[in-house]
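As structure tokens, the structure follows; a few thoughts come after it.
Yeah, one chain of the complex is gone here, protein chain that is, but the others are all in their spots.
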Amino acid sequence: MEHLSPWVIFFAAIFTGNILLTYFLGMCSFLSVSKQIKTAVGLGLAVTFVLTVTSALNYFIYYQILKPFHIDYIRYIVFIGVIAATVQLLEMFIERYSEPLYINLGIFLPLITVNCAILGVSLFMIIRKYNFIQSVLFGAGSGLGWFLAILAMAGIRERMKEDKVPSALQGPGITLIIAGIMAMAFIGFSGIVQIQ
Amino acid sequence: MNILITALIVSGINALLALLLVIAERFLANYGTCKITINEKEKLDVEGGRSLLASLKEEKIFLPSACGGRGTCAYCKCQISDGAGPVLPTEEALLTAEEIQDQTRLACQVKVKSNLDISIPEELFNIKEFKAKVDRLQDLTYDIKLLRLQLLQPSQINFISGQYVQLESQPYEKVKESVSRAYSIASSNSKKTHIDLMIRLVPEGICTTWVHNYLKEGDELIFTGPMGDFRIHDGVGEIIMVAGGSGMAPMVSLLHELTRNQSKRKITYFFGAVARRDLFYLDEMKDFKRSLSNFTFIPALSKPLPEDNWKGVGGLITVPLENYMKEIKADDAQIYICGSPGLINACGQVLKKHDVTEDRIYFDPFA
Partner (left out) sequence: MKQTPKEKKLFENFLPGKLTKEGFLGDDTRHIHDIIQADAKVLVQYQMKKETIARELKKLIHIGKQGLESEVETDDYAILVQWDRGMIACPFGEPGLHPKLIAKVKDKGSGVTIRYSQLCVHLVQHHGFFGGKGSAFRVDPEIVCPMLQRNLSSTQEK
């Protein structure tokens, strides 16, 4: 995949191959934290940071350590370890410098570790054989794409706060329906650039 | 061999990550020593990382707290002009917009991360933690006990008649932690080495059950105080007291002070109860009648039992109070009430009917 410009990959990760709306990865925090724009922004930035850092670190570890020693099959465990450490670091940082955000995010900050989008991006970059720059921009782009999706969802849900939703659909029900409609809207981007 | 290499490499990577996190924690979770400046004069050096409430308590400055720092009672309000950081969602739930604008924060929620500039009421500096020994524990009625404490460390207390202390219970049976509960001081403030408390057994109450069923004479305990602003106010007008049950505690303290000052004011104490078994301290009230120039104790029973043979005033305490208010000229009378908000409300209605303004009604509420 060396002929693809990293910026094309970056752009595609945000719009045409949106990790959340096209690949449906990372849904649980997306559904739970999209009630308020403030918190959604906080989580979106956190996920973007984790994705960028872990794609860089995992790329380095995979190609410099795992592959040379022929133990690339262990990448699932190692990648998760790196993700967990990165999230812990981020937690400490947020707790120190923005306690309101730390409290607002609650359990969802440590839950970033098991967000399948994060592991997914690291595995995708291996499968698609991206080089370092491509991997980092893929990670950053996926993060921004996830950020965009959760921001849009939060905006819609805040706008809908006063509207009457049938009681059976309130909460996760209507959110999933909205996510589906957003996904359909994003299909509209798919003609712009085709990565995979 | 392959497995060994795998294990080594994976462990190596994880060890490196763990090391990174330990180093990060050193820098990020360590707040170092922070300086807290109180009312622009007192300066304290505390270890950062804990709540302001806990840090102040370590330095023997006790902010009031009913919930033990859980963030539910809002008693620990103080003003922080610098260093508090953004308002937390847990604080927003309990503070009004004006308070937040005024820089009022909840001490139990604000973490000490850097130097702080705070303001607290001056009287809080007088609050100390006392170690005391149970000198006497006796029944006053079937559900009220008198607890007399001898002060050990510090050995003397300075308080204003009418103030209360926060008693710390100790673990017993299924109760694994201490709780802190407020009780008014029932003794004279001229006696500085001992204090009396009147403690009524509350159904399912953690502290009162401990006092009634587990505490023994000779046991040691801890209390904090003195606190509260219920007190005698100067004046020449007559004094009317209304309090039943354990509400008598601050009144006894007030009566001791009035006796010591040889007050010439007319004092009438309305004691509301249900039946004869709720009456106590009758001899003490007789003593006050002797030592004060103009004191009358009026107990009223709302539902006396036939065997009580009650010949005194009957009905709810509001009845004799109302009758009394009808007879007197209450222009400069002061009314002191200690009891539940229900009692305060009921009395308040009676007093309003007789044109007693709110500035002359003082109460020690149960909240």
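Per-chain residue numbering starts at 1, and chain names A and B are given in the order in which the chains are listed.
Rule of thumb we're sticking to: a residue touches a chain if its C-beta (ideal position, glycine included) is under 8 Å from a C-beta of that chain, and two chains touch if they have at least 3 such contacts.
In this text the structure is predicted, and so the values were computed from the model without any measurement.
Asks: Which of these, B:Lys57, B:Lys77 or B:Arg181, touches the one chain of the complex that we don't see?
Replies: The one listed residue touching the chain not shown is B:Arg181.
Asks: Among the options B:Gly85, B:Gly205 or B:Gly237, which residue touches the chain absent from this view?
Replies: Residue touching the absent chain, from the options given: B:Gly205.
Asks: Can you work out which residue in B:Lys303, B:Lys326 or B:Lys352 touches the chain that's missing from view?
Replies: B:Lys303
Asks: Spell out the interface residues on chain B facing the chain that's missing from view.
Replies: 66-67, 70-74, 90, 93-94, 171, 173-177, 181-182, 200, 202-206, 209, 244-246, 272, 274, 302-303, 316-318, 340-343, 346, 366-367
What we mean here is this: only the chains that are shown with their structure count from here on.
Asks: Between chain A and chain B, what distance separates the C-alpha centroids? Give it in angstrom.
Replies: Whole-Å distance between the two chain centres: 51.
Asks: Give every residue of chain B touching chain A within the complex, in rising order.
Replies: Residue list for chain B touching chain A: 2, 5-6, 9-10, 13-14, 17-18, 20-21, 24-25, 28-29, 85-90, 111, 113.
Asks: Please give the residue numbers of chain A that touch chain B in the complex, ascending.
Replies: For chain A paired with chain B, touching residues are 61, 65-66, 69-71, 74, 77-78, 81-82, 85, 88-89, 92-93, 95-96, 98-100, 103-104.
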